[in-house]
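The complex appears here minus one protein chain, its other protein chains still in place.
Chain IDs A, B and C follow the sequence of writing; residue 1 opens each chain.
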Amino acid sequence: MKAAGKQKIRMGMVGGGEGAFIGAVHRHAAALDGQIELVCGAFSRDAGNNQRTGDELCISPDRLYSDWQQLLKQEAALPETERMQLLVIVTPNQLHVPISRAAIAAGFHVFCEKPAGVTLAETQQLAVDLISGNSLYGLAHTYLGYPMVWQAKELVQNGTLGTLRKIFVEYPQGWLTEDLESSQNKQASWRTDPAQAGASGCMADIGTHAFGMAEFISGQHITEICAELKSHVPGRRLDDDGAALFRTDGGASGVLLASQICAGEENALKIRIYGDRGGLEWQQMEPNTLVVKPHGAPVQVLRAGAGQAGLGAEASRRCRLPAGHPEGYLEAMGNLYRDFAAAIRAGEKGTPSGVPGIKAGMRGMAFIETVSSSQSSNEKWLSLPVID
Amino acid sequence: MKAAGKQKIRMGMVGGGEGAFIGAVHRHAAALDGQIELVCGAFSRDAGNNQRTGDELCISPDRLYSDWQQLLKQEAALPETERMQLLVIVTPNQLHVPISRAAIAAGFHVFCEKPAGVTLAETQQLAVDLISGNSLYGLAHTYLGYPMVWQAKELVQNGTLGTLRKIFVEYPQGWLTEDLESSQNKQASWRTDPAQAGASGCMADIGTHAFGMAEFISGQHITEICAELKSHVPGRRLDDDGAALFRTDGGASGVLLASQICAGEENALKIRIYGDRGGLEWQQMEPNTLVVKPHGAPVQVLRAGAGQAGLGAEASRRCRLPAGHPEGYLEAMGNLYRDFAAAIRAGEKGTPSGVPGIKAGMRGMAFIETVSSSQSSNEKWLSLPVID
Amino acid sequence: MKAAGKQKIRMGMVGGGEGAFIGAVHRHAAALDGQIELVCGAFSRDAGNNQRTGDELCISPDRLYSDWQQLLKQEAALPETERMQLLVIVTPNQLHVPISRAAIAAGFHVFCEKPAGVTLAETQQLAVDLISGNSLYGLAHTYLGYPMVWQAKELVQNGTLGTLRKIFVEYPQGWLTEDLESSQNKQASWRTDPAQAGASGCMADIGTHAFGMAEFISGQHITEICAELKSHVPGRRLDDDGAALFRTDGGASGVLLASQICAGEENALKIRIYGDRGGLEWQQMEPNTLVVKPHGAPVQVLRAGAGQAGLGAEASRRCRLPAGHPEGYLEAMGNLYRDFAAAIRAGEKGTPSGVPGIKAGMRGMAFIETVSSSQSSNEKWLSLPVID
Partner (left out) sequence: MKAAGKQKIRMGMVGGGEGAFIGAVHRHAAALDGQIELVCGAFSRDAGNNQRTGDELCISPDRLYSDWQQLLKQEAALPETERMQLLVIVTPNQLHVPISRAAIAAGFHVFCEKPAGVTLAETQQLAVDLISGNSLYGLAHTYLGYPMVWQAKELVQNGTLGTLRKIFVEYPQGWLTEDLESSQNKQASWRTDPAQAGASGCMADIGTHAFGMAEFISGQHITEICAELKSHVPGRRLDDDGAALFRTDGGASGVLLASQICAGEENALKIRIYGDRGGLEWQQMEPNTLVVKPHGAPVQVLRAGAGQAGLGAEASRRCRLPAGHPEGYLEAMGNLYRDFAAAIRAGEKGTPSGVPGIKAGMRGMAFIETVSSSQSSNEKWLSLPVID
């Protein structure tokens, strides 16, 4: 134990063993700023996997747990200065709400992968729990940690774009072009299994990112949707592709695409927003650039960077490096962790400042349920449940 | 008069006076390859404009006509070796069919701006005329003259992409962001006037390009559409923006965007097509590049250029210059003219080889009418009229 | 013969038969704006080639000549209203000065491919001829016809960049990576033959473009050079690659690269200029974009286009189309022709307004001779001959 002085936030993790994708992302991101220490975990229900993962991560053997129930129980029993403060949940979707609720009941803060759950109803129960507890709850919408996403939001807020008219958000991937789930690919298997992923595949997995991005930057709520979902690969049980027309409460309209069968695409989340004074464009695969398109004047290219000219405060504080030293996906997630750690230190409650929370989680669930309904409906426009 | 030898094709033009846009495009494009000579015109109903335009273009004064009726009548009276062979129609939409039909009746070939007309019904009458006559009829879908569009079509045809699944075609422009039609902008005025433009503004003007491009490259027909059209600028009488979900007869689905209020956008027609073996992407603003995205292998960048490695015959013959010497919009249109001139020389009938014709025209009209119907319908999916 | 009214400028051509590259470029470019008519030519010393080329181009058989001497003689004998006004010279380099001088002596205007000749001395003789005659003389530095090159020049002139410090100009091509000259490639054969190309291969062919571009945009003269030239392909008799450090009379310094053995490169002429207030960047392969980089403010992307916001008069008048409708290499050359035709109509003498002339030609020759000397010198810096 180190001598007195500022201490790192103590973090635990459920899920994220060998073969997982997002668990390692969380660990890199949490470690990045030296404010958080991974002290315990239940990384896999497979004991060997769990052991190997814990060892590779230098986890003390006595804090490597066989399952999440053990983790919560035993950590809660440790002295306050030693026990985990923040639990990260990186399991398949169907466990998100149960573990979140149990962790909150045990007094821990929770940072959970999206989507928040598998139904809107269970997510609303979690929201109720949060109101009465002292826990912070964050949802890992990684892309909302990028500096230029915040800069985009600021351009909307400060009127640079004028009154918003159009929102085009798209998220094409190609990795599910083939039937990976039949060949033991862990990522593909649970994402295409309704029992683990919920009612939607592609829309839950990445459509929610596109939806959340559109609402976050625009500052508007999507209120009506007309969607088509498809499953292109024979035998696949959940949608691997979809598109939706939508309308917002601010009078804008738009299109949302999300697909995992766009062969040759990597992870091409992109958003364009147009108002009556100008437009903007941001692409996740080139995240340090924000293109601003004023009506009747030359395009401007805003660039991320610490101390960079033309950036607002929210974007600036999310940059660690001068412009031209690219920061990426891990740094975006790291920004969520840095803010979460600061919120814990500051004694915040509910949703940590700078981090998406339960409301974003409920809206995402409303989106998933509405696009799923739209797919099986002949009615052109369906309204999203109201979440405020 | 020059001595014997190969002669240039003699061309006339209706429309395209001062203040017009597309007329000059046609003249540049027709002149480019030295195969066509502009010999007569009725460029404007305004006599002064007509005179100035004719003089600037070195048109012999005796072949500058006050209106299209005079042009047809007097040219028909000239000796066969002197009179116009090909009439180019670059008027507002409502005159496309009447002039086309009169020109065909007088025995001239016709190259007409899109859309083919203002209703599907009148366009079908024109189609009937063409069956019985000896005239060639071409429709100026300029973008189908680009070499890499033909290369894209070839990649679909030869199976590089596998079975097609998704088609995303978009055409954002920003020039109608403001109410230009109230301030004497000729381009804006007629395009937003139902009497001159027909039932649709944006969808007729550029949506048809997007629709035609999707059908041309994919080799499939769009059969069902679910659309939303909007008019964002107060007082505007026709749609300036729209989006549609669609399905094809080949089992693919997709999204079509067309908008003229995307502030800051220039002329950003773009198409992406994905099959189960790979994808492709082409953008009009960087037309000499075709990005091919094989599933599970590195992206390839195919480039236009005479004699360029990896190009098929149709793309190659549409390039005048070696790779790296950019060809653009005028050269694309020039390719249509070069093929039209060759078709005249070859004595072809109906649709000139390599040039969009009346069938593309009718399909475009079917598209316009279906998206317009969809806008006012609560039914989710509407079928396009069958045109074969 | 058409009735009275404005007449097209009558043009003749020497060179440019089948298998040539640049002759067709000139013909497309000259035709583009409908102001110039190709009326005669001596396209090849091979009679069959000459005949086929003339026929394809609809040249009247009586004005298709066996060689340039015949062309000059017989055209001079035609009535003034019929005879050629402008002679275009697209032969290998060693004929540039002899034909130019003969044409000028016969009273014709001349538009000649670069370089102006094969030695500075002969080019200076041509310059002397021009002083005493009434002919216009233009040099086909095609790239100086691009609108955004003029915009770049304006940004330097109006102080946007401040005091210039650095000029980086590069021109990598890859087409001579292999020994094409041994396999009957006409383009490669004469360009690597000292008897036809002169003292330099790559530097004369494309280094002069890079040199001319640097001087044109910067408005400064390159005064000192330290160069290395190489011939990479075994057996090749002239340089196929080179680089030079240089200094200007305005206190700037820079680097010039020109190479024809950069495998995989197309025609990647690019220039970057930096002053103490900002920088700019322009690339020939994306010619409609000019990137401006103000020090301490976001990058701006200026775009070519008729009526485009932010463009100066010189750039604007060189655009035929609205932004987003790409214009390319032929249109750039077309701008030189359009200005040349206007200069003929206006009765200008010497160098046509808007077109590079004999001074650019002499400076190019001075560059070629200095880099060649530098290659065989151990002295670090060599001064260019003074041309003013």
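Note that contacts are C-beta pairs under 8 Å (C-beta built on N, C-alpha and C of every residue); 3 or more make two chains touch, one makes a residue touch a chain.
The structure displayed is predicted, hence computed values, not measured ones.
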Hidden-chain contact residue, picked from the options C:Lys293, C:Arg317 or C:Lys359: C:Lys293
Residue among B:Gln7, B:Gln300 or B:Ser377 that touches the chain left out of view: B:Gln300
Contacting the left-out chain in the complete assembly, out of A:Arg45, A:Lys73 or A:His325: A:His325
Residues of chain B (touch criterion as defined above) contacting the omitted chain: 292, 296-303, 309-310
Residue ranges of chain C at the interface with the undisplayed chain: 161-162, 165-166, 168, 170, 172, 174, 177-178, 226, 228, 230, 232, 241, 243, 245, 253-255, 257, 259, 261-265, 272, 274-279, 292-295, 299, 377-380
Residues of chain A in contact with the chain not shown: 1-8, 21, 24-25, 27-28, 31-35, 38, 54-62, 173, 175, 265-268, 284-287, 303, 305, 320-331
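FYI, only the chains that are shown with their structure count from here on.
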Chain located farthest away, centre of chain B as origin (C-alpha): A
Chain whose Cα mean lies nearest the overall Cα mean: B
Chain A and chain B, separation of their C-alpha mean positions in angstrom: 44
CA centroid of chain A to CA centroid of chain C, Å: 55
For chain B, residues contacting two or more additional chains: 265
